[in-house]
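The complex is shown incomplete by one protein chain, all other protein chains being positioned as in the whole.
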Amino acid sequence: MDKIRVAILGATGIVGQRLAALLAVHPWFTVVALCASAESAGLRYDEAVRARWRAPGEIPPSLAKTVVRPCLPDVEARLVFSALESGAAGPIEAAFAQEGYFVCSNAGDHRMSPNVPLLVPEANADHLALVQRQALGSGGIVANPNCSTAGLVLALAPLHRSFGVRQVFVATLQALSGAGYPGVPSLDIVGNAIPHIPGEEDKIETEPLKIMGDQTHLADFRISAQCHRVAAAEGHLLSIAVELAQRPTLEGLVSALSSFAPLRGLGLPTAPAFPLFVHPEPDRPQPLRDAGRGAGMTVTIGRVRPDRIFDYKFTALVNNLVRGAAGAAVLNAELAFRRGYLH
Amino acid sequence: MDKIRVAILGATGIVGQRLAALLAVHPWFTVVALCASAESAGLRYDEAVRARWRAPGEIPPSLAKTVVRPCLPDVEARLVFSALESGAAGPIEAAFAQEGYFVCSNAGDHRMSPNVPLLVPEANADHLALVQRQALGSGGIVANPNCSTAGLVLALAPLHRSFGVRQVFVATLQALSGAGYPGVPSLDIVGNAIPHIPGEEDKIETEPLKIMGDQTHLADFRISAQCHRVAAAEGHLLSIAVELAQRPTLEGLVSALSSFAPLRGLGLPTAPAFPLFVHPEPDRPQPLRDAGRGAGMTVTIGRVRPDRIFDYKFTALVNNLVRGAAGAAVLNAELAFRRGYLH
Amino acid sequence: MDKIRVAILGATGIVGQRLAALLAVHPWFTVVALCASAESAGLRYDEAVRARWRAPGEIPPSLAKTVVRPCLPDVEARLVFSALESGAAGPIEAAFAQEGYFVCSNAGDHRMSPNVPLLVPEANADHLALVQRQALGSGGIVANPNCSTAGLVLALAPLHRSFGVRQVFVATLQALSGAGYPGVPSLDIVGNAIPHIPGEEDKIETEPLKIMGDQTHLADFRISAQCHRVAAAEGHLLSIAVELAQRPTLEGLVSALSSFAPLRGLGLPTAPAFPLFVHPEPDRPQPLRDAGRGAGMTVTIGRVRPDRIFDYKFTALVNNLVRGAAGAAVLNAELAFRRGYLH
Partner (left out) sequence: MDKIRVAILGATGIVGQRLAALLAVHPWFTVVALCASAESAGLRYDEAVRARWRAPGEIPPSLAKTVVRPCLPDVEARLVFSALESGAAGPIEAAFAQEGYFVCSNAGDHRMSPNVPLLVPEANADHLALVQRQALGSGGIVANPNCSTAGLVLALAPLHRSFGVRQVFVATLQALSGAGYPGVPSLDIVGNAIPHIPGEEDKIETEPLKIMGDQTHLADFRISAQCHRVAAAEGHLLSIAVELAQRPTLEGLVSALSSFAPLRGLGLPTAPAFPLFVHPEPDRPQPLRDAGRGAGMTVTIGRVRPDRIFDYKFTALVNNLVRGAAGAAVLNAELAFRRGYLH
């Protein structure tokens, strides 16, 4: 088949770089445009990002010499990935969608708009249909959630399906890369931890209810989040306590997590066979050791045990840059393609 | 007055060093014996600890040349501070108490024994009377709690008194010094975080119920804890959500915390005027910036805000080596002295 | 005596904060003006720096409510400390000096100007006289060197005096605070080290030659520097190898270092009794443990041993924010006062 032509908006930032790295080797998509702010526009991609390249490996050779363009909806592409910063992202993504581009966005601006699917394919693939209500013809916007939300939703999805989630406490220990680059000053975090990430708790407490609701109503459970920044590079830890409508056995709970495979058979290149891996060691997951599992798309879960207040508690690790950002957007696009939205 | 003669058991470890530093300048107590395991016994204190001194400042000159003794109950002291490791501590502390010494212990062994006061003077000073049931004449054992428990209890005590605590979720981010020395290998924690501290969650979930109960019954509320190790040096963060019997206003809650001063008037040298400080900045407390408040005896609280599931949530920082260990034992001894137990 | 009225330029940055902290408790000087860029001018000092206060302890209460002014030479002060960034500093400091202020600068702009004393009082107190050649009446500029230079010069000064320095290799491991705030992004340095600090090596290779020369000629020896950034908070390590004109014994070398006390008898408040401390332990100095020695004004030296190429090698630690910046400027002002330049 001919590869689908794609553009990346915000291609020079830390998430945009990850998108570039993932898409440069993607079997279905081919990058034809790298777009960024006025500072970078006109430079070759390698010139623009050389001093701030933070993705693993080298700048993809196939993109290195591509001249960066401004974020204008005149690219010859069908599909657009947006790694723009929230705030700037909103109007630019809307402009692309109006012009008929299918936009897979990592930004926060449109996430809670009623007609924008806030999509985690393993959890709410059916929400993709919402995009039709945007009434933009071939255009449309699909959003992936906040990086911590992505991990939380994947951990809760099989539990909600099987046992009904009622209440959730979650405490996060979030990696530095979640704040972008330059992001957190080293003087603030070396030998330290910070119990505050602006805006993050509200996202974690609300986005999952949209994702895990039906297409028109929020899910009917409550989440309380406390967020912390720690000096890990990549991978957010989420320590979760959950109250369920029906209390399974510990084995039943672990089985629901580890057998969760709702995308099986779809053949989406970025989807791991099992999105959740339950680690048997007592001190896992850990950012340094588990963030790479499933090329960053697998959420690692550990320490599943009964809770004294709710039913069970456990810890999950989500790769914030892949499953929580760039990989999430790519998986959303793969689902859209498979469902016929990109023809 | 003549100073009270004291001994330190386990004087060479990280908590024992802090005890030595605190007691070397104490207005009521004078250190006459430094006891440790067979490896150190017979060495001068400075020889024994030089390569592993981790307390601030230098080895106290008044103690540097003291020859370390074995942990035998033949010291000419009235009061004994124990920084022994749990396991080893139990029988040694019992032997000292049997011989008539008053033992203030930081170890876990006797904490949950019914007749041993598990003491946080601001929270349960009356429990000190339990020591009489040990029926050891002038001897006895008083324990301070686990380092995280110490912070949790101080934060909850004024809330329980004023509003009644019903349920508590707490997630901890604990500093490296909590694991002793050599403790956590650097390869495990640089650029990482570990969601597991063996035995810690159980202590945090049970010790506060003894402290905040009356002298014979556990308090009737529930605690759920999730513990994490992070690459901070000193100071444990506790992010707490609390359900109360009576819901105060936010101002009422903050006022109960910041005005808490139950030891006022007792003149205990190690007690800060106010054991809790509510920090106004949105990103505090932080280990690096707040662990030293009140010479390590003040718990810093921040981010007090309503919770979506329970009533309120907030973050507390406790200096694990001072308020959570060495300073706690010293404060217990000061209370015991003031109440006439050391004559 | 009446205290001398002083102003701080660049009072909101990381060095300006240190100056504020040091000067708020200074026995000779009293801060009457805090000056900074347009963003901060008009704000109260505590409002301007609250979110970025990085000096130990709290914002000095005596300065917290002072309204920050622009950096204009209309302050009612005799003495001006400049913590401005190099580049901006040059013309502003010149304007103050023209108006008759005595300026003690931490910035790089005027350091190598022939008539500006580049002053380390223990090394070249006589250079202070150069200020008269500026022919500005009561005004003038005195500079302290780069933070690493300060440590290097202090270590070399007694050796040059006693044995004659011929050649010096120095490798530095520099702390994060040397880059200011926000400074080094955490993603660049957690779990990493960077062998490059722009412009630093050239300063270390040239500034000492001016300081250790006479008032008109550079010293006649050669320095080669290699600089690295590491994830320590405060305190630059310098590993130094030195070739001397006359080779002393190891004992002679250590004695020259540890007995060095050229300011004895001057009664300068910020000068430690001995500016160099030779640490006996084999693994010292270390930033975390030795940066506070002598309130940050003492350079700690360790590992003095023979070298296979030059004569000796050793490691020095200089507190980059105190001895290498704020404290250096204050000590220069104290010397100027003692020598009658501030009347």
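Going by the order they are written in, the chains are A, B and C; count residues from 1 in each one.
Assume a contact is a pair of C-beta atoms (placed from the backbone, for glycine too) under 8 Å apart; a residue touches a chain by one contact, two chains touch by 3 or more.
None of these values were measured; they are calculated from a predicted model.
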- [ ] Tell me which residue among C:193, C:266 or C:295 touches the hidden chain in the full complex.
- [x] C:193
- [ ] With the full complex in mind, choose from C:115, C:226 or C:255 the residue touching the hidden chain.
- [x] C:226
- [ ] Sort through C:121, C:183, C:272 or C:287 and give me the one touching the missing partner chain.
- [x] C:287
Open item on the list: In the complete complex, the non-displayed chain touches which residues of subunit B?
Closed with: 54, 176-177, 181-191, 231-233
Task: Absent-chain interface as seen on subunit A, which is shown - done: 50-51, 190-191, 281
Open item on the list: Need a quick check: the contact residues on subunit C for the chain that isn't drawn.
Closed with: 167, 169, 171, 173, 191-196, 198, 205, 222-224, 226, 228, 230-233, 237, 239, 241, 282-289, 302-303, 307-310, 313, 315
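We take it that only the chains that are shown with their structure count from here on.
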- [ ] Select the chain at the greatest separation from subunit C, using centres from the mean of Cα atoms.
- [x] A
Open item on the list: I'd like to verify one number: the distance from the centre of subunit A to the centre of subunit C, where each centre is the average of its C-alpha atoms, in whole angstrom.
Closed with: 47
Open item on the list: Nearest whole angstrom, what separates the Cα centre of subunit B from the Cα centre of subunit C?
Closed with: 40
- [ ] Check each residue of subunit A and list the ones that touch at least two other chains.
- [x] 191, 231-233
